[in-house]
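One chain of protein is taken out of this complex; the other chains stay put.
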Amino acid sequence: MSDPYWPDVECIPYRGPDCEDALAYHYYDADHILLGQSMRDHLRVAVCYWHSLCWPGDDVFGDGTFARPWHGGGAPMELAERKLAVAFELFSKLDVPFFTFHDRDLAPEGKSHVETRTQLDHMLELAEVEMARTGVGLLWGTANLFGHPRYAAGAATNPDPEVFAVAAHQVLHALEATHRLGGANYVLWGGREGYDTLLNTDMRRELDQLGRFMQLVVEHKHRIGFQGTLLIEPKPMEPTKHQYDFDSAAVHAFLAQNGLEEEIKLNIEVNHATLAGHSFQHEIEYAIANDLFGSVDLNRGDPQLGWDTDQFPCDVGEATLALHAILRAGGLGSGGFNFDAKLRRQSIAPDDLLHAHIGGIDTLARGLRSAVCLLEDGVLEGCTLERYRGWEAQLGHDILSGALDLARLADLVEQQGLDPQPVSGRQEQIENQISRYLR
Amino acid sequence: MSDPYWPDVECIPYRGPDCEDALAYHYYDADHILLGQSMRDHLRVAVCYWHSLCWPGDDVFGDGTFARPWHGGGAPMELAERKLAVAFELFSKLDVPFFTFHDRDLAPEGKSHVETRTQLDHMLELAEVEMARTGVGLLWGTANLFGHPRYAAGAATNPDPEVFAVAAHQVLHALEATHRLGGANYVLWGGREGYDTLLNTDMRRELDQLGRFMQLVVEHKHRIGFQGTLLIEPKPMEPTKHQYDFDSAAVHAFLAQNGLEEEIKLNIEVNHATLAGHSFQHEIEYAIANDLFGSVDLNRGDPQLGWDTDQFPCDVGEATLALHAILRAGGLGSGGFNFDAKLRRQSIAPDDLLHAHIGGIDTLARGLRSAVCLLEDGVLEGCTLERYRGWEAQLGHDILSGALDLARLADLVEQQGLDPQPVSGRQEQIENQISRYLR
Amino acid sequence: MSDPYWPDVECIPYRGPDCEDALAYHYYDADHILLGQSMRDHLRVAVCYWHSLCWPGDDVFGDGTFARPWHGGGAPMELAERKLAVAFELFSKLDVPFFTFHDRDLAPEGKSHVETRTQLDHMLELAEVEMARTGVGLLWGTANLFGHPRYAAGAATNPDPEVFAVAAHQVLHALEATHRLGGANYVLWGGREGYDTLLNTDMRRELDQLGRFMQLVVEHKHRIGFQGTLLIEPKPMEPTKHQYDFDSAAVHAFLAQNGLEEEIKLNIEVNHATLAGHSFQHEIEYAIANDLFGSVDLNRGDPQLGWDTDQFPCDVGEATLALHAILRAGGLGSGGFNFDAKLRRQSIAPDDLLHAHIGGIDTLARGLRSAVCLLEDGVLEGCTLERYRGWEAQLGHDILSGALDLARLADLVEQQGLDPQPVSGRQEQIENQISRYLR
Partner (left out) sequence: MSDPYWPDVECIPYRGPDCEDALAYHYYDADHILLGQSMRDHLRVAVCYWHSLCWPGDDVFGDGTFARPWHGGGAPMELAERKLAVAFELFSKLDVPFFTFHDRDLAPEGKSHVETRTQLDHMLELAEVEMARTGVGLLWGTANLFGHPRYAAGAATNPDPEVFAVAAHQVLHALEATHRLGGANYVLWGGREGYDTLLNTDMRRELDQLGRFMQLVVEHKHRIGFQGTLLIEPKPMEPTKHQYDFDSAAVHAFLAQNGLEEEIKLNIEVNHATLAGHSFQHEIEYAIANDLFGSVDLNRGDPQLGWDTDQFPCDVGEATLALHAILRAGGLGSGGFNFDAKLRRQSIAPDDLLHAHIGGIDTLARGLRSAVCLLEDGVLEGCTLERYRGWEAQLGHDILSGALDLARLADLVEQQGLDPQPVSGRQEQIENQISRYLR
């Protein structure tokens, strides 16, 4: 067994907001009960293998800066084993209940499909041991269908059906790996399911390919008895010019067209929401309103930048509003809050990885605490009920029930000389109220 | 009858690209036959009453600059009549086959619902006379559900059901007016169907209200025997923070949820596409791929500006690609190309209105000519067929037909050791080819 | 004297964060001393006449919703007097030390330049009385050079020198009015000093016109003995496609070219910063770093919208960082925090105007409290000093002093085999620290 990467750090403790020790939770008190449930169970926090363990700190203009010991030269499987050890050191020192992974994060691609599969199997065995040892569970697994050059023109939506087939092979094994590790969900993450240019693209054909792919996965899930939720993660663009899974509404239309609304839910990412021109809260509320909410990737973007900066969250207000909506809708279910977040490229000290997650988890915990107070005081429910109360009266019922057709409604307007007077929307006053809950 | 607004201008003639007279079409030759149809019938151009006749040239920081004689002081109905005369002078001098209108463009709101209706009736009578006299038809009508303060919080999605009712009254009459004038379509344009803040908004409730509204309109359409197409015009934002009809995909999801895909199509606007983070071509292709294409508003935005600048189009390449897709899909059907475009606020000379439309229509005509050449030479079909040809072979068929499930597909990949090699997407080469068609 | 607009509201009191009364300050305790100065003097809050009293709640798609009694029909000067009374009722009930105004906010344009001037004089007299009565001072005045159609193509940058002259006349009187009312600053706000299209624009010529205009104002300021600071307010666009005063750096370049860096400072607006692609903090820091900081308009935009939404601020973190930078640089000087903010169009209740300002001022007050704590604990200073400490040693001094030229520096690198090792930038850790100061 390799040496610990953070030899001087024990499991990060909860110390309260006034503690000056940076390597402690100031708001996340895992066992603290709110609304009858522990913070741990409310938030179902996951650390992601991908950005936190695999990404070397490179960007489009520069080489990796992190110089992790498990990134250097060496036999790929030895490095993979070393990475696994550090991964579970991280998960358990952060005391989070879950992790998430891509197949390739765990084990490198081999020289043949069989070798690839064998390598993955070996790493899954080791992962099972670590999971049993640490008690860390799997929130979701997924397949990396974007890194290899064969996927440059998409996986399921590739113009070459052999690429579809290879992707299918890969997803089958990633799904079965997720099942084996007891994953609560499986994510269908379409990193390149879109186009670079419409000039060489047959959109109808590609959407049909994508629909077929999803159906194959749904069938297989049922065949193997995987009880977790299938999730699609909307993203509008990057690395492609345009992804079919642009936002929640686009995925909704796709699912409806393929009869999959009951089978697949959404994994909403903050940074993908904002790249698509929506607020994070919008995407959450849209998913909930359409019974499509699944899980969350909480990494944020930068309001001035037009690409996926995948930063650790620090906006308590944003977290509060999301949690408020989720709690009101009954909680996360099988979902969780994953940090698919990258350190800044200058954050090269080993403990930066700890600080980043502590900050993200504390942001979530503050959001949870504020959301619970808002709910307990009925702040937003109150405003909303009052605002729409007219719809609870006769006219509202008659409209929605279909008792009135357009002609009768128009007659009624003339007969009664209806002249509805606007009422204040109270936006600023509500913003002030919420602001006072953010402490 | 009032004096002409452009006394020195006759009907704008076609003169060819080398003519130096600015008050002539240089590319739009209405009777010229391409692919067996006249340019007039291919393009079905419409001038819009709203921006061209009603808008005074104001903006959020300044007063109107246009000082149209029919905008000044005077009895509202007298001004409306004067405006109508100039409108048909414009339509006929531009020699376009269609116009489009909002109810309030034609006739002002009265002091009661009855007066409003009576005033609209009177103007419709006059419009019928003008249409008969000039031969100009109606591409579509719509209702202005955004200007009056009562609609500040939405029309169908208003928290007050009385506002829903008043909107229903208005749409009934706008739809019947459109029917009376032989409109080819009716547009359901949701100028404020969205929210300013989610904090006081019940999204599920509002989406249900919107769904009910659409169903009422669909029923009424059938009751009165209106044969035109119902259209929804997606727009992401402005004046609201967020509209439910954000883009084609969002409307698609909404229609699917309400079982309305067969009843309502899309009116795509260039500027709304780009505000939603899509190319115009994307929105056209998405609509066609999902059998939702209806009609087009060709006004463009400014690539550096984040609001609806509604400029007259001048990008021949953009027009070409849109027309290529539309022609390939069988043409406009009952749709057309409407110029829902605003003059720049400094363009205060009467003939600026003529120049702007001439430029827009010529842009469209150049696009049509280029698109026809591209189609005749099979440029883009060729690339695309070649690129996806693998899907016409056995493996492709077996995947799409469902003959292979995920497990068998994965087995096949291992057994055959599939290792598909990427093929160039040829984007730059295709861009070069198309560029040479734009002359 | 007219009736009060808020008859049931007394001066808004400070009540502390736990008070549930919405019509109270929860954080702004005007007389509370921090770092030896009262909150009132630290923040120098101003309410703006323009958006709060003059704007009717219209937008580009709809009519005004506010129906203020002083907006309705009536003799313009009577309405202006009524508006003045309500304005000072607002300022004094909010207990703010300052207001800001455009010339046209106070008095309407008359039928001649002389009448316009006379009307302004009359209103200034009344304003002087109100200021004396209430103790409210003037943070700055400015001239409305954007509303009248004559300014559609700019004021100083207009292609017609007569428009330049009329603008000069207007600014002279607005500057003298500001002087008369004891204004602490005068803002040169170039609402339309830019272009709609470069195709008809001579940029060099227009920049020269703008330079000349500024010099004229500077000379006149000195002639009349106005001791306040002249400010330019950067804004990138809207209503024009592009303004010359795009951002702080563009104004900086302009001032340098015209030798005006010592004469004119910057009025930074949050929403203008973000429209220009910068964070608010960036614009503040740039201005301070270049000795150009003057004052602040604290109205924010919406991160998903591309126009000037001018919302009341509610982001305590943003306020904290701005105040931290300003305090570190010595405070506001003659500047202040102005709310050039618009109510949402649905916020039609009279008390919405109070709530909006209370929320904005409380946001500022929380920011001030947090910034003071950050400063007292030396949080950011500490990080920064440590990070650059190498520059305090020999090599750093030799580089900056010019002791080493490029060749000697290159030699030294080879001779010493310099191989500097990166150090963590600690971004996430610092973000966590700051986050804990935001309560």
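Think of it as A, B and C in the order they're written, each chain with its own count starting at 1.
Criterion: contacts are C-beta pairs under 8 Å (C-beta built on N, C-alpha and C of every residue); 3 or more make two chains touch, one makes a residue touch a chain.
In this text the structure is predicted, and so the values were computed from the model without any measurement.
> Just to verify: which one of C:Arg40, C:His220 or C:Arg439 makes contact with the chain not shown?
Missing-chain contact among the listed residues: C:His220.
> Decide which residue listed in A:Pro4, A:Gly147, A:Gly378 or A:Gly402 touches the omitted chain of the complex.
Checking the options A:Pro4, A:Gly147, A:Gly378 or A:Gly402, the one contacting the hidden chain is A:Gly147.
> Among C:Trp140, C:Phe246 or C:Phe293, which one is in touch with the chain left out?
The missing chain is touched by C:Phe246.
> Residues on chain A that touch the omitted chain in the whole complex?
57, 59-65, 67, 146-149, 151-153, 191-192, 196-197, 237-239, 241-242, 275, 302, 304-308, 344-346, 348
> List every residue of chain B that touches the chain not included in the displayed model.
For chain B, the residues touching the absent chain are 17, 22, 26, 65, 274, 277-279, 303-304, 312, 314-317, 343-344, 346-349, 352, 355-356, 358-359, 362-363, 422-429, 431-433, 435-436, 438-439.
> List the chain C residues touching the unshown chain?
112-114, 117, 149-150, 152-153, 158-166, 168-169, 171-173, 196-205, 207-209, 212, 215-217, 219-220, 223, 236-237, 242, 246-247, 249-250, 252-253, 256-257, 276-279, 281-282, 285-286, 288-290, 321, 380, 383-384, 387-388, 390-391, 393, 395-396, 399-400, 402, 405-407, 409-410, 412-414, 417-423, 425-427, 430-431, 434
Assume only the chains that are shown with their structure count from here on.
> Hunt down the residues of chain B that sit against at least two other chains at once, touch-wise.
Residues 149, 152-153, 196-197, 237, 242 of chain B each touch two or more of the other chains.
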